[in-house]
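Removed: one protein chain of the complex. Kept in place: all other protein chains.
First chain written, first letter: the chains are A, B, C and D, and each begins at residue 1.
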Amino acid sequence: MSLLQTTNVIKRFGGLVAVNKMTFSVDEGHIVSIIGPNGAGKTTFFNSLTGIYRPEEGEIMFKDHSLIGLRPDQVSARGISRTFQNIRLFGSMTVIENILVGMHIRLKQNALDALFRSKKFHAEEKEAEQKASDLMEYVGLKNVGNELARNLPYGGQRRIEIARALAANPTLLLLDEPTAGMNPNETEDAIKLFRRIRDEKGITILLIEHDMRVVMGISEHITVMDYGEKIAEGSPQEIRKNQRVIEAYLGREAASSKD
Amino acid sequence: GQPPAATEAPVVTEAPVATEAPTEAPVVSMGTIKIATQSPLSGGQSLLGVAIKQGAELALEQLGGELAAMGYDVQLAPYDDQATPDVGVANAKNIVADSEILCGVGHLNSGVMIPSSEEYHTAGLAFISPANTNPVVTTRGYLEVNRVVGRDDVQAPAAEEYAFSTLGAKSVYIIHDKTAYGQGVAEFFRVAAEEDAITVVDFVGTEETANFDAIVTPLVAAAPDVVFFAGIYNQAGVFFKQAREAGYEGTFLGTDGMDSSDLADLAGDALTSGGGMAYTTVAGPVSAYPAAATFATDYTAKFGAAPEAYAAQAYDAMGICLASIKAAAEAAGGTPTRAQVAEAIRAISYEGLTSTIAFDEIGDLPLAKYFIIKVNATSKDTWGSNEIIASFDLASPGK
Amino acid sequence: MGKLLELTNVHSYYGHIHALQGISLHVEEGEIVTLIGSNGAGKSTTLRTISGLIHAREGKVHLDGKDITHTEPHIVVSQGVGHVPEGRGIFPKLTVQENLEMGAFTVNDQKIIKDRLDLTFELFPRLKERISQFGGTLSGGEQQMLAIGRGLMQNPRILMLDEPSMGLAPVLVDVIFDTIKKLNEQGTTILLVEQNALMALSIAHRGYVLQTGSIVLTDDAAKLKKNEMVQKSYLGID
Amino acid sequence: MKTFFSELYKKANSGFWPIFITLGLLIAGTISVYQSPRSLSAFLTLMLCPLLVYFMKINMKVKTFIGLILVIVILPVLGIRNIFYLEVIFQMAVFAALALGLNIVIGMAGLLDLGYVAFYAVGAYTWAIFGSKQLSLLHSIPGAAPAGAEFALSPNYFWLFLFLGVGLAALAGILLGLPVLRLRGDYLAIVTLGFGEVIRVLALNLDKPINLTNGPQGITPIQRPPLPPEFILSPIRNLLTPIVGHVPSEAEFYNVFFYFLALIIIMIAITVATRLEDSRIGRAWTAIREDETAAIAMGIPLVKMKLAAFAAGASFAGAMGALYAANRTFVSPETFSFLQSIGVLTMVILGGLGSIPGVIFGASAVVILNIQVLQNFSLYLSELRQSDAVIPIINFAWKDLSNQLDPAKYQKLVFGIILVVMMIFRPSGLIPAERRKRELVEDKE
Partner (left out) sequence: MKQFTSNPFYKFILFPIGQIIVFALGASLVLSLFTVLLAYIFRGFMTEFDLVERVLLILPQVVINGLTIGFVYSTIALGYTMVYGVLEFINFSHSEIFMVGGIVGVELMAYFDHTGALQTMNQYVIIALAILLGMVISGSLAVTVERVAYKPLRGAPRLVPLISAIGMSFFLQDAVRLILSLTTGEFNVILPNFGTFDEFLILAVPGIATPLRFQIKSILLVGVTVIMLVGLNYLVNGTKVGKAIRAVAQDRPSASLMGINVNMIISITFLIGGALGGAAGVLFALKATKLDPFVGFFPGLKAFTAAVLGGIGNLTGALLGGLILGLLESFSASYLSTFTNGAFGAEYKDIFAFAVLILVLILRPSGLLGQTVGQKA
């Protein structure tokens, strides 16, 4: 059964149709990729899913509930977390604080608990901090918990973004070009991380990437967009051979190179 | 060119000067006495506020000799109330905490005087106001609060009387500056006008100081006989000018807030054209007080500018402080307490520049002078050509 | 061929973070030189120090023999150093066209401007489609194209590119590298920072390897490509 | 030279030295203020103690103890000796509470509020209207109070209205917040500025059609809550009489009383602020401040959080407003001007945006500067002018100083210069927040 199902989603900017009649689904427990040329509408599609944009037409169902009209925080509460293409960390908060912010919706404390420092509050804070440092380790960051997020190098910031997204215990994780700016070795690590997230935590992953090693390496299913529309769909093998995809996106060389 | 402080002060106090002061004995130091002033020394109203301070300063210099002769080092402690109640009150607390301060002169704004005097009252420190005309200043009946000027609930009806009887006004437009002073005056005027069945075309308050177009337009359309402005000259002057330019032909009327030669510079012809302009005041021009002639020259010599309104009153207020302290000191046979000074002030009869001053049981002048002045001046230099068309001694309405 | 650019023992800091710890390198006229290194090694910082966005606390930067260590960026740029920064630095409220024109701010020759504009649009037809869209609303890859295009518009003697392939679709990555090569053949010196070290080394003449703020290795590109350590750490070849 | 001082500092800040120095200063300060109650330098010395306590390496418990002794015993006693100090510390307390509230809105949630005194006004007028005779004057002309007007409520109701003030101010915060939450940054600033003006203009003008606020005349007298009963007061009075040298009057007791009330509110404010800050709510505020889009994508409900910040900030102002009205027994619209809002903002930023000890210190510093140092300085200069003093070297007699240069007239000028200079040399404030301190170091270069 599909976890996320969109039907005919359309998002326009003025005259430009950035996402055009996207019908698309993600099965629970899968790693699914969206690829496509620059400006194809991938990020816009993500933004439509997460409530940052409200699509003009179409339906988005998540766990059999519609997401249309929900605010981003409500979408997040339903179990969808994301990272951003241009890193958007809380730069002058520490790494650990960033992750704690990610936990916001999972924490139960209210203002009164905070004011009176109830037992519940202490227990929860302690647990949250523990969980945050576990997460940091999980994504491969050590001993940087008290650094300001913006002082970390690019790759490190990408990892915090992922950890922050995981902190909300999502069912579905949306990653927008998570390995951009990473070198091949780091990319390898990231691939392993994504696999582990899916295998160990059972989180479904939807991914936008331009790095074919990632896309071809871990996706069960790939959707290709161009000019807002879905132009192809299938397994990595199918996509790699798809003539239209090669022309519009992969280029001859990449298509022929080993993964 | 100042007269040395010890010589011939132009003042005769109730108790004639200590003629039999021991001449040979060196003056024994009796300590310091301070007299505070509080008035806006900075900000938009500082012109008048500084005049109050300087009037008092001059008085201290010229009249402080007797106390000095008794061995006191008399000092001025000038405070800046910034025309704001909060600052005034804070300063007041500072003033009352200084035990060397035995008397005070201030404030300019009734809105500042009223809350500040609560502090003076609690601390028993006497203050003499040279400028506050709002009735509430004295109607609370505090021993420590006095004033050497008249009251708005007399002044404003006097202005109305002038409008009704002399000018024969049938309709009036009332505008005020949204201060405690301006609005107070305006309300008294309105009540009086309604009693005489004058039509009040509109009753407007405005904080605007520069561009009155929007107010003037309906005013000109309504064309009332008289426009009564309750506020301060530097707002009014601009307003008069713009109203005339826009075609208003009636008479402008105001109260003591208009009393500054700057008004003429600001408004120019607007004051004399059409129905002209007149104002009531509690502080007549220096020329109205024969005793004040030397004051004006001394003041100008010392401070480089002619005295603004209330400078002479501040001079008198300071004079009363000095005389009362002296009287109290003599009665007490040493440095007096504040209470003694406050009592002495109420008991005094003081020959001041502006009149012979004595206070009634709430600190008002039993008979205060009110003037109606018609403005003939169109510039600062001719301010002296204004005519006192009436002057009355009116009794204080009391509590 | 002289040393167009030379860094001697450069130390740069962000506050108390010692990002460059004594970098010495040079770029000769007509070369393509690449800097490789893992995240946080200091590649971007090196470029920023050269263009004057930050100033070295110690050491010297020379351009054509002239000391530019403490020169302000606009002067460095006007002396022929182009810098396409990491993170793109697009003017979000200028249109694509205006962004490109900004690139040519110091160029007065209208012909060059026109040529370069044509070149940019030829490379990235996508930009032409988006010509009057605001820079801030472009997609990530489109912004990258715009940043590179803007760098081209500067017509610099030496062009410094910070991860130009980031976020670009595979087809375009090829285009970018071809273009760099072509530009170089036409006489532009190139200093290239790339995560895609394999491709960078394929077109470069020489390369430097950075590790935590220091240069650990330098050699001809071809040789670096075969270096075991480089292969292992940066090319992802075990 | 520099190393010499830093060595000295290190030495002074290790072992028993800190306690020694701090206590020494405290005692010296106390004695000198006691001896010469009007000396500014003595008072400033004493006021340095809390700073020292804050910076020195001393056991937290000892710190708290010293601080409490100073705030609860020494200051009030010295205040009764010189009543002006009570005013100073009361104002410090009032503005510290305001600054703490504003700090929640600006420092934590990053919402620039330029009309903060509006909430202060709400609190003040709430008690002013009900705690005075105003209710029976609703149909009278402002200024002309007819005889026979009565207080509507017993002074005991003050306590109720203290809470009502808090509630109403918080409500006003929410009402203001609701329509404007979509606004970012400086749009919000101007709207809050407008809101501040609206409240002031309403206070100024709601004397008609019905006379709710008495317009520019302001409302007076306003009742004060009753003092604690005599059986508590009289032992205190007996105890204090020999110490302060006179029998403390009711007025003095009232000032102490209000000071303590203000202290309690500050304590609550500090507790609320710190506890909220390191909780999920505080983190959410910081996140919003940093990047709204990312924050909302992390599941933080923007509207709710921003409203919470507005309401929390406003409520302190409301409490202080009610307290202020009772202390002054007078309110008028002038107290709630735009400049006042700016003043509180200045305290927050001067002290250190986001830093709780910072904003308290900022508030104290500005109050002392404004009502004490500058006034004293100009009084001192004017004393010089009245004396025969001469500036040595250039042989300039103070007497000859032009009247136009009278320093008493230029307090604002000096204040302005201090602001600019402070910002240039300590942009992160006098006691920067830990977070900002880190940020700033990295921003340099």
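The working rule: contacts are C-beta pairs under 8 Å (C-beta built on N, C-alpha and C of every residue); 3 or more make two chains touch, one makes a residue touch a chain.
Worth saying up front: this structure is predicted, and the values here are computed from it rather than measured.
Check C:17, C:102 or C:217 against the missing chain and you find that the one touching it is C:102.
The residue from D:72, D:201 or D:391 that touches the chain not shown here is D:201.
For chain B, the list of residues touching the undisplayed chain reads 42-44, 46-47, 50, 178, 202-211, 213-215, 217-218, 221, 234, 237-238, 241-242, 245, 247, 262, 265-266, 268-269, 303-305. Touch with the hidden chain on the side of chain C covers residues 51-53, 72-74, 77-78, 83, 85, 89-94, 98, 101-103, 105-106, 134, 136-137, 139-140, 150, 154. Not every partner is drawn; the one left out touches chain D at residues 106, 112, 179-180, 182-184, 186-187, 189-191, 193-195, 197-198, 201-202, 204-205, 208-209, 293, 297, 338, 342, 345-346, 349-350, 353, 402-405, 409-410, 412-413, 415-420, 423-424, 427-428, 436, 439-440, 443-444.
To be clear about the criterion, only the chains that are shown with their structure count from here on.
One inter-chain figure worth recording: chain A and chain D are separated by 47 Å, centre to centre, where each centre is the mean of the chain's CA atoms.
In chain C, 14, 17 are the positions where the chain touches two or more neighbouring chains simultaneously. Under the contact definition stated at the top, the residues of chain D that touch 2 or more other chains are 442. Across the complex, chain A is touched by residues 14, 17, 36, 38-41, 86-87, 126, 130, 137-142, 144-145, 163, 166-174, 195, 197-198, 233-236 of chain C. Remark: chain D residues 37-38, 82-87, 91, 141-145, 204-205, 207, 215-218, 220, 249, 251, 328-330, 332, 334-335, 371-372, 375, 378-379, 382-383, 386, 403-404, 406, 408-412 touch chain B in the complex. Partner chain D is touched in their complex by these residues of chain B: 41-43, 46, 50, 53-54, 75-80, 84-87, 89-91, 93-94, 96-98, 111, 114-115, 118, 122-123, 134-136, 153, 178-180, 182-184, 187-188, 191, 205, 302-304.
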